[in-house]
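Missing here is one protein chain; the remaining ones are kept as they sit in the complex.
Labels run A and B following the written order; every chain starts at residue 1.
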Amino acid sequence: MGINNTPEIPADFPGKVIPAGNGANVIVTSLDQIINWGRSNSLWSLYFGTSCCAIEMMQTGAAKHDYSRFGFEVARPSPRQADLIIIAGTIVNKMAPVLRRLYDQMAEPKYVIAMGACAISGGPFFYNSYSVVKGADHVIPVDVYVPGCPPRPEALLEGMLMLQAKIRTESMKNKIFPIDGFDEGL
Amino acid sequence: MDTTIITNNFKSEEYFINMGPQHPATHGVLRLLLTIDGEIIKKVEPDLGYIHRSIEKMCERDSYQQIVHLTDRMDYLSSHINNEAVCLTVENALQVEVPERVKVIRTIIDELTRIASHTLWWGVMGMDVGALTTYFYGFRDREMINDIFEETCGARLTMNYNIPGGLMFDIHPNFVKRTKEFIAHFKTKLPEYDTLLTGNIIFQKRMKGVGILTKEDAISFGASGPVGRGSGYSCDVRRHHPYSAYDRVNFNEILKTEGDSFARYQIRILEMWESMSIIEQLIDNIPEGDYKVATNAVIKLPEGEFYQKVETARGELGVYIISTGTKNPYRVKFRSPGFSNLSLLNHIAVGGKIGDLVATMATLDLVIPDIDR
Partner (left out) sequence: MTNEALQNLISSWIPDPIAIGLEFTEEKSQFLNITVQPEQLHQLMTQLKSNSETNFDYLFCLSGVDWGKELGVVYHLESTTHRHIIVVKVKTEDRENPNFDTVCDIWYTAEFHEREVFDFFGIKFNNHPNLKRLFLTEEWDGFPLRKDYVDEINMVIK
């Protein structure tokens, strides 16, 4: 797909890097292939847009760039029926517990895409603001980051396809839930 | 056989329900605390602050060019008009006169932004009352405007094309041609909107007589934009305090007197026709000249207080800057139209049903980051 899936990790990186695909080995069994094929091609996302990136997410769902051709057919309003949260917009101190509760209400397997500069690191509101959470990954674990302010619909589609590629390398035997150990700060 | 009639005294209690921050019909993160009795609403209390990004505090440490960048994100559907408000305030304070070319181009892009905002409003409004096709029709037309903006301004949604003193760069050579093609195309599409939604009997029954707002209440609550004009209150800033090139174009200010949701709906559709007529009057005669006036790299406003009003797609936006002569402002206050429009929700939704509340909120056209700043 033209994406280099083995990034270089700098020597002073402060966190622990979990290899993509939940630590799977290169060989994926055929049962895993079928299950991953089913999971990756029918991810239904939750209606969660807080600010300007939500408009670009709505444009991605509209007629010109259509995300339902890749399987993301409908956006569900209820978290219990969704597999994917696309965090489109800034997360504020007052909204962070709500986001965490929505994530906890979703059923496994669940994935998160952080869309836009505000969800990645606070964006244009990083300096001098007393109420913005500097990045949604302080609240829930994120799988794919899509940069831009706001990102073009094509950029969001590339992020969604990258997530699909990541799901295809998962394995049922060595399953790691990204939420384990998240609150303790891994 | 005797029949006994049992009369239970049902004590109907009020039930408290939360229309939470994450909801498809609240157009953003707005939490409404509803007190209902069955399906009738007794009280609506909005709970704001779920997207409060402290823009006013950030502006006290930014230079004037950086404030323009932040206003884009407040009411992102009319972002060009927000930028223009701050630029006009700074230009009036510095007593700088921008060239005619700049004024005409700013007005044309303003009206294109207004059309883009109203098509998105129409698409989402249909979705709120249950007609999903309107979403696709509205966004299809909005895409054409986004492409025009991307070619000239560089971005689709948060344009940042205005700077204090003029425009950032000159318009693209294709701008005039593409705008004319868009107008010709949209004139054939706008009657489709009427066929699809306005004449629909189900839609009319949901909208007529719902959410009535009288003229005195509209003035007292500070309603502006289509919400105020739906009640017969003439509040168009382009007419009463003209700015840029609005003093040389002819356009009608559309007023309706019923004050219900259907009147507000009709006003926005008719405003799209008016915007197209304004663009047609200006697009062929863009004057030649510079696209900006040179200002200092570090702008310092003289000491004093400055206020500027503009008409966004939602209503009247005001920018109030208090300056002490340094390179950062002392206090910046944005008077946002959605804030005043939201305060009348309790007044007009009480006594109706929950479905009527959703329809009324759709016609108020709220954008929550504009309210929370």
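Everything that follows uses one rule, which is that contacts are C-beta pairs under 8 Å (C-beta built on N, C-alpha and C of every residue); 3 or more make two chains touch, one makes a residue touch a chain.
As the structure is a prediction and not an experimental result, all values here were calculated from the model.
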| item | value |
| --- | --- |
| Partner chains on view for the chain not depicted | A, B |
| Residue among A:Lys94, A:Lys110 or A:Lys166 touching the omitted chain | A:Lys94 |
| Options B:Ile219, B:Leu255 or B:Leu270, residue touching the unrepresented chain | B:Ile219 |
| Touching residues on chain A - with respect to the absent chain | 93-94, 126-131, 134 |
| Where the unshown chain meets chain B, residue by residue | 48-49, 52, 54, 56-57, 61, 217, 219-222, 233-235, 240, 303-307, 309, 316, 318, 320, 322, 331, 333, 335, 339-340, 342-344, 347, 372 |
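Following the convention adopted for this analysis, only the chains that are shown with their structure count from here on.
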| item | value |
| --- | --- |
| Whole-Å separation of chain centres (CA-atom averages), chain A against chain B | 31 |
| Chain A residues touching chain B - in the complex, by the definition given at the top | 46-52, 54-56, 58-59, 62-64, 77, 79, 89-90, 92, 94-95, 98, 102, 124-125, 127-132, 149-150, 152 |
| Complex contact set, residues of chain B against chain A | 20-24, 28-29, 49-54, 57-58, 61-62, 69-70, 73, 76-77, 120, 135-136, 139-140, 142-143, 146, 156-158, 368-369 |
